[in-house]
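The complex is shown incomplete by one protein chain, all other protein chains being positioned as in the whole.
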Amino acid sequence: MASPRPEQKNEPWKDPGAQPYVRLEKLTKRFGDFVAVDDVTLNIYRGEIFCLLGGSGSGKTTLLRMMAGFERPSEGRIWIDGADVTATPPYERPVNMMFQSYALFPHMSVQKNVAFGLRQDKVAAGEIDQRVTDILKLVRMEQFAKRMPHQLSGGQRQRVALARALVKRPKLLLLDEPLAALDRKLREHTQFELLNIQEKLGVTFVVVTHDQEEAMTLATRIGVMNHGGIAQIGTASDIYEYPGSRFVADFIGSVNMFEGRLVEDEPDYVRVASDELGGTFHVGHGVSAAPDATVWVALRPEKIVLSRERPDGDGDNRVEGVVAEVAYRGDQSIYLVKLATGRQMRVTQPNTLRTGTGERIRWDDRVWLSWDSSSPVVVTQ
Amino acid sequence: MNRRSHFVTAMMVAGFLFLYLPIVLMIAFSFNESRLVTVWGGFSTKWYGELFRNQQILGAAWLSFKIAAMNATGATVLGTLAGLALARFGHFCGRPLLTGLATAPLVMPEVITGLSLLLLFVAMEQAIGWPEGRGITTITIAHMTFSMAYVTVVVQSRLATLDESLEEAAMDLGARPAKVFFLITLPIILPAILAGWLLAFTLSWDDLVITSFVTGPGSSTLPVVIFSKVRLGVSPDINALATLLVLAVATFTTVFGLYMIRQQKRRDLEVQRAIAANE
Partner (left out) sequence: MSKPFLLGELLAWIRAHGPWRWASQGLRARGYSGRTLVTAVPYLWLALFFLLPFLIVLKISVSEMQLAMPPYQPLVSWISDGVIALRISFENYLFLLEDSLYWKSYLNSIRTAAISTVICLLIGYPMAYGIARSPAAWRNLLLLLVMLPFWTSFLLRVYAWIGILKNNGVINNLLMALGIIDEPIVMLQTNFAMYIGIVYSYLPFMVLPLYTAIEKLDQSLLEAAANLGCRPVKAFFRITVPLTMTGIIAGCMLVFIPAVGEFVIPALLGGPDSLMIGRVLWEEFFNNRDWPVASAVAIVMLFVLVIPIMIYQRSQGQQLGAHR
């Protein structure tokens, strides 16, 4: 999926002098014996959309709830805009949250729901009206101000929840699975709308999601979470193209993973011999690992070229096999190719030609798989 | 949808007949001219007239009403607090004991509750001089103690189905815990609290055994008066009284029930409309 976000020009996380806007320092949360969040340190910069991506039980929601103040950390500190808020109760934090269930107050109209936060701050009545009207206009809900929550559809409720969380102009907006309750079509549309609104207001977002497409579309950076810890932080393409561990490579998208041994270790390339592959990988980047160490090579299915003829060149980065399964997916086809070693390799190819034209690859065809030396990624853990 | 077998349907009809036939007969005989309660002697409303001239019954009814209303209010406050603590405060120290204490009165035989409370009141009077004698105060305290358990259960099970993120959202938007309760939790669970109040009212209004233990001279509630009359035999004005009570409850429940059903229907319609409008 193409990212709608224009390439970020300023990337504060690359600037060692930049001040983080939100800083989580060695944050740990235990529930009895269970460690939900384990020693997480994280910097988030002003204006970012930071996505916490992980499966259920990865600790992402607990981390979010600690930022909101609903859970008190067992250890560690939370700083927002230079202030230590670790012990600040939720009602005094400059943070607002959009809940997964939206949590709209069922006994209050849209207008009252949105005004609730401002009323708590004793904002003057005239200003409340003005700000509520403005924010409802921004989320295109101004004609629904008098409605009750149960009179709204799912998408409308989502927009009211967003308006309610934004109207207090929080320093930090937390979104817990903001789009999970919407159907697929609406979700895609809403992703772009969310980006638009964030850009207009410049509020810093932290989004929790289990949906990697959503994370990749929205995020300036993604923190992949596993077992309460952060497995990797980076931009969407960092994480997809340069996964730092087997877990991340496997979690994001689909991948062919091969165990192998470093046989050549040069600063600008390495060669990995893999018994599982029955051949060698020539990888165009250096690796910091001991010679002869066991490593893993991750290869994305769409980066593999499928052909009937033996490709030219020397013996690296190619392997022969038999097509075991073909799945037609419309825009692309998925092939499972059985190698001589018994391993299966997953290959996806775009269907550039219409079905029925040209000579297609079928079941039981003998084929060659090959890839560029820039495609495989070596991970050591 | 109709998966009921004939056996189940027959049992259901029989069950409802069993529940309602005695009440229907009682209502019918309240309009009986004859003093012999179960021998039909023609239609008459004279027993109603007699009932309204019976100062003892009217006085007892008024006393019962006052006690029931005070009890319901107190029990609702206590029960709501207990329900809130049990449903929302997680594992605080002493929670198992509170759970036990809050649900035990639901099943405790009334003779035990009544006896133990009386002995407490006597001991307290000896020790600190309060409560002085027994009467409205002791009856109300006793009723509050057993009826708050019902309110606790009603409130606790309502809160268990209430999305906790509503309260978190209010807190997140800047409301302190006490304010969250009054602005969000209370208005949403108000129907359940109201139901709890009515339940507590009815329990108190209806109670004979516990009242008999903790009552004092001059404070005979309606059930106490009825019981002493009934022990002497059936009397037609009790039929009339029963009819009035049944009709009052039935009317109230029916109106309330119909109102709730209509609200629900309207709401369902609006929900459907909102979903349809969006597509």
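Note that the chains take the letters A and B in the order they are written out, and that residue 1 is the start of every chain.
In this text, contacts are C-beta pairs under 8 Å (C-beta built on N, C-alpha and C of every residue); 3 or more make two chains touch, one makes a residue touch a chain.
This is a predicted model, so every value here is computed, not measured.
In the complete complex, the hidden chain is touched by one of B:Asn54, B:Thr73, B:Ser116 or B:Ser165, namely B:Ser116. Of A:Arg77, A:Arg119 or A:Arg261, it is A:Arg119 that touches the chain left out of the display.
The residue from B:Met148, B:Ala169, B:Ile193 or B:Ala274 that touches the chain not shown here is B:Met148.
Across B:Phe29, B:Trp47 or B:Trp197, the residue that sits in touch with the chain not pictured is B:Phe29.
Residues of chain B that touch the chain left out of view are 1-5, 7-9, 11-12, 14-16, 18-20, 22-23, 25-26, 29, 36-39, 78-79, 81-82, 84-85, 89, 92, 94, 98-112, 115-117, 119-120, 122-123, 126, 141-142, 144-145, 148, 152-153, 156-157, 160-161, 175, 177-179, 182-183, 186-187, 202, 205-206, 208-209, 212-213, 223, 226-227, 230-231, 234, 238-239, 241-242, 245-246, 249-250, 253-254, 257, 261.
Methods note: only the chains that are shown with their structure count from here on.
We define each chain's centre as the mean of its Cα atoms; on that basis chain A and chain B are separated by 54 Å. Of all residues in chain B, those touching chain A in their complex are 163, 165-166, 168-176, 179, 183-184, 187-188, 267, 270-271, 273-275, 277-278. Looking at the complex, you find that chain A touches chain B at residues 68-70, 89-93, 95-97, 99-101, 103, 105-107, 116-117, 120-121, 148, 150-156, 164-165, 168.
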